[in-house]
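Heads up, one of the protein chains got dropped from this complex, but the rest are sitting where they should.
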Amino acid sequence: MAVDVDHSVVKSADHGTMLEYSTEDGALKILGFWFFLAQDMILFACLFATYLILHNRTAGGPSAMQLFDVPGFAAETFILLTSSFTYGIATFQMRNNRLKSMLIWMGITVLLGLSFVSLELKEFITYVLQGATISRSAFLSAFFTLVGTHGLHVTLGIFWMISVMIQLVKRGLTPVTARKAFIVGLYWHFLDVIWVFIFTVVYLTGVMK
Amino acid sequence: MGGAAILLLTGCSPQQFTVLNPVGPVGRSELQLIILSTILVLVVIVPVIALLAYIVVRYRDKPGNTAPYQPQWSESKKLEFVWWSIPIIIVAILGTVTAEKTFALTRPPEPTNNPMVVQVQSLDWKWLFQYPGQKVATLNYLEIPTGQPIEFILTSNAPMNSFWVPQLGGMEYTMPGTQMRLWLQADQAGTYQGRGANFTGRGFAHMTFNVVATSQDKFNQWVQKVKATGTPLTEAGYQALVKPSLAGVISYSSYPMGLFENVVTKDGGGMGNMGK
Partner (left out) sequence: MGGVKQFLSHFFVTGPFEIGGDVSIGLVSLAILFVLTRYKLWGWLWRNWLTSVDHKKIGIMYMLAALLMLFRGGVDALMIRTQLALPNSQFLGAEHYDQIFTTHGTIMILFMAMPFIFAMMNIVVPLQLGARDVAFPYLNAISFWLFFFGAMLLNISFVIGGSPDAGWVNYPPLAELQFSPGPGDNFYLLSILISGIGSVATGINFLVTILKMRAPGMSLMKMPMFSWAVFATCIDIIFAFPALTIALGLEFADRILGAHFFTLNGGGNPMMYVNLFWMWGHPEVYIVILPAFGIYSEVVATFSRKRLFGYTAMVTSLLLIAIASYFVWLHHFFTMGAGADVNTFFAIASMFIAIPTGVKIFNWLFTMFRGRIRMTIPMMWVIAFIPNFVIGGSTGVMLAAAPADYQYHNSYFLVAHFHQVLIGGVVYGMLAGMYYWWPKMFGFILEERFAKWGFWLFNIGFYVCFMPQYPLGLMGMTRRMYTYPAGLGWSSLNMISTVGAFVMGIGFIFIVLNIVSSIRHPVKDTTGDPWDARTLEWSLPSPAPHYNFARIPVIDSRDQWWEMKQKGMTKPDDSTPLAPIHMPKNSGKPFIMGVLFFIAGFGFVFNWYVLAGLGLLGVVITLFARSFDYDTDYYIPVDEVKHSEAAFGRS
C-alpha cells in the first residue's frame, strides 16, 4: 500500500495526535464545522417543532396513520444506520493509514446513502401519486419539508463524499484530505442522529396512534 | 411637567390621551401599571442622567483640573453591589405587580355569572360584531351597555389584526383559526374610538370604529331598533364582506347560525382555551 504520508505526521499520529487535527487550519475547520452542526441542529429543531404543531392538521387529507408504510421506513432506517457504521469503519481505516480499505468503506457508505435516497424518493412518489402532495394539508407540508430537508442533506452528503474520495485517490492521505474525510464523517453521523429523531417523532408516533 | 406643558402648547387636549383617560376598570388597572412603571424607571433615569452630567463636567481633561485621577481604579465590590441591587429591586417590584395584573386581566373585571358576549371578526378591512345574546350584528361600530363586563371573543377571517379600544383597555390580536378572549368594561356613557392595531394591508388605516356605551335600558332599546329596522346578514352577504374592501356602518337584524364558530373551526382551528 503506497500511501503518500508525511512521516513526521504519522509519528505524531502515533502519539495520539490525529492527522486531521495535525495542522492549525485543520483544527480550526473541524471546530468551525462543529458550530455549523450546532446551527443545523437548531434548524432541524425548528422543523421538528413545526411538524409537532401541524401533524394533526390534515385538513381532510390523509393522515400519518393512513400513509406511512412500516417496512418502507424500517428499511430506510436500517440502511442509514448501517451507513453510519460503515463510515465509522472508514474513519478507523483512515486512522490506521489504510487508504484503499478506507476508500472501499466510503464507497459502501455512498452506495447505502444512494439506496436510502432512492427509497425515500420512492416513498415520496407513492404519496404524491395518492394525492398526498405538499400542498394537500399542513401536515403534509410539514412532513415533506422536514423529511425532505433531511433527504437533501443526505444527497448533498453523497456528492460531497464522492468528491472527497476523488481527492483521496488523487492526493493520498494528507492532513488536508484527512480533515475533509473526517468532516464529511461528522456530517454523515449527524444526519444519522437527525434521522433517529425523524424515525421516532414522525414515523413511529405516526403509525402508533 | 415640562413635557406636559409642551404637549399642551402643541394643541393636544388631555382628553385626547385616550390611554391615560380610561373609562372602565380594565383601562384603569392598566393605567395604574403604566404610572407605577413610569415612576420606577424615573428613579433610574433622573439620577443616571444627573450623574453623567456631573462626571462629564467634573472629569474633563482640562489643564488645571484638580479632580482626582485614578487610571488603575477599576474594581469596587461595594459600588458594584449597589448597582446590581438597584435594577434587581425595581424589577422585583414591577415584576410582582405585573404578574398579579396579568392574571387579573384574564378574569372579568367584576364578578359576573352571565356576561354579555360580543363576537368580533376582523375582515379585510372592516370589523364585524355579533351579539349572540341579542342575535343582532353590526359592522364597523359597537354598542355596549355600561357598568358590566363585556366578554369579547375575537377571531379573524383575514390577515391577523388587533382589537383596540384604548379608553376601555388594552388590545388583543384577532387570529384566523383561533378564538381569543378580552374582557372590557365601560363605566360611563360616551363614544370611544376603536381601531385595528395590527397591519393588514392597504385598507388598514381605515379600520376604525366607534364604541357607543349607553345605559342598559338604552342598549335594550337599541337592540330592538336594530331588530326592527336592520337588514339581515345572509351567508352571501357575509361572503361579500369577506372580500377586501372598505365599508361604512351597518346594522344587521340577524346573522346566519354558527357563522362565528364556522370561521374559527373551518381550518382545523379549535374553540379551545381562549388564552386563559
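Chains: A and B, in written order; residue numbering restarts at 1 for each.
Keep in mind that, in the parts below, a contact is a pair of C-beta atoms (placed from the backbone, for glycine too) under 8 Å apart; a residue touches a chain by one contact, two chains touch by 3 or more.
Nothing here was measured: the structure is a model prediction, and the numbers come from that model.
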Among the chains presented, those that the missing one touches: A, B
From B:T112, B:Q193, B:N210 or B:S253, residue that would touch the chain that is not displayed: B:Q193
Residues of chain B (touch criterion as defined above) contacting the omitted chain: 3, 7, 10-13, 16-20, 27, 29-31, 33-34, 37-38, 40-42, 44-45, 48-49, 51-52, 55-56, 59-61, 65, 67-76, 79-80, 83-84, 86-88, 90-91, 94-95, 97-99, 101-106, 124, 157-160, 162, 164, 166, 169-173, 175-178, 180-181, 193, 195-205, 244, 266-268, 273-276
Chain not shown, touching residues in chain A: 27-29, 31-32, 35-36, 38-40, 42-43, 45-47, 49-50, 53-54, 57-59, 134-139, 141-142, 144-145, 159-160, 163-164, 166-167, 171, 176, 180
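Note that only the chains that are shown with their structure count from here on.
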Intercentroid distance (Cα basis), chain B paired with chain A, Å: 49
Contacting residues of chain A [partner chain B, same complex]: 56-59, 138
Of all residues in chain B, those that touch chain A in their complex: 267-268
